[in-house]
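Here is the structure we will look at.
A single protein chain has been omitted from the complex, and every remaining protein chain is retained in its original position.
Up next is chain A:
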């Protein structure tokens, strides 16, 4: 009965706090003159719900339901043939180990991020790339995300593996969501929607408890396109203005019954009970890591040490697409980062 109650609260929390994130995972705000108070505040904001107790009298820690969206790579691939609890547990231990060394912040598709990678062939030994996250996927140590930017009128996309040890730093410059889960249509959109300055500063927001949704509607270039966007129910795209035959064919080809298919949804997701177990397992360690990082940030701010930004004092000529931004390790076939050039045309 307690289990049912726990599940109920979990699911309610899921519905209500869809965009809320826990107040402990702040963005790059460094200084608060009362550090202890903020951590107390964070605790009060119910970062972890402590259940009064189960039958044995032990406290049961339940992670907040937002974790499902903040750390989706902790959930394994739902395909039942390839699941094994022991292997998932070991993988999670490795992921937490890696996270204790590098801060992998919370981000969503549509957030603007900067990634610093070790590169033997760049003069600075590090390569920094800024872009908007257009897609993220993978589970466990295979989790990846794609950043897109337009550099010197050339569209550039780089796929980064989140747990690759070559990654030195991941910063979220603007934390927000868009109306779609995948922004691949930016490849066919006008270039200004994918352009972000390479020396962009991290944006600080006043209200940290909610991740804003950017209701931007993107204008697409005239056809031909890379995909049939009219068939994909995109919310973040302006009216496509296509002849009626496209929409008719889209209707013919559509599968409207899939939204009623419970088994399809069941097979695509991990059940709520398992998610709960997984995040409860992982929650305390993540919290500890966040806390340590906050303390470290506050110490460094108090000591007035200048935070070193790699590439900050770099030569402005380095922004040329002569290969200095794109590390050659990304062009290797065995490399874990793939580089995609896009021809830019009006």
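As a working rule, a contact is a pair of C-beta atoms (placed from the backbone, for glycine too) under 8 Å apart; a residue touches a chain by one contact, two chains touch by 3 or more; residues count from 1.
FYI, contacts and distances are computed from a predicted model.
Enquirer: Can you pick, from "Cell division cycle 45", "Large ribosomal subunit protein uL3m", "Fructose-bisphosphate aldolase" or "Transcription elongation factor SPT4", the UniProt name of the chain not shown?
Expert: UniProt lists the chain that is not shown as "Large ribosomal subunit protein uL3m".
Enquirer: Among A:86, A:206 or A:262, single out the residue that touches the unshown chain.
Expert: A:86
Enquirer: Touching the hidden chain in the complete assembly: which of A:97, A:233 or A:265 does that?
Expert: Hidden-chain contact among the options goes to A:97.
Enquirer: Of A:164, A:213 or A:272, which sits in contact with the chain we cannot see?
Expert: A:164
Enquirer: Using the definition of touch stated at the top, determine which of A:142, A:205 or A:293 touches the missing chain.
Expert: For the chain that is not drawn, the touching residue is A:142.
Enquirer: Residues on chain A that touch the omitted chain in the whole complex?
Expert: 81-84, 86-87, 90-91, 94-95, 97-98, 100-102, 118-120, 125, 140-142, 161, 163-168, 329, 334-336
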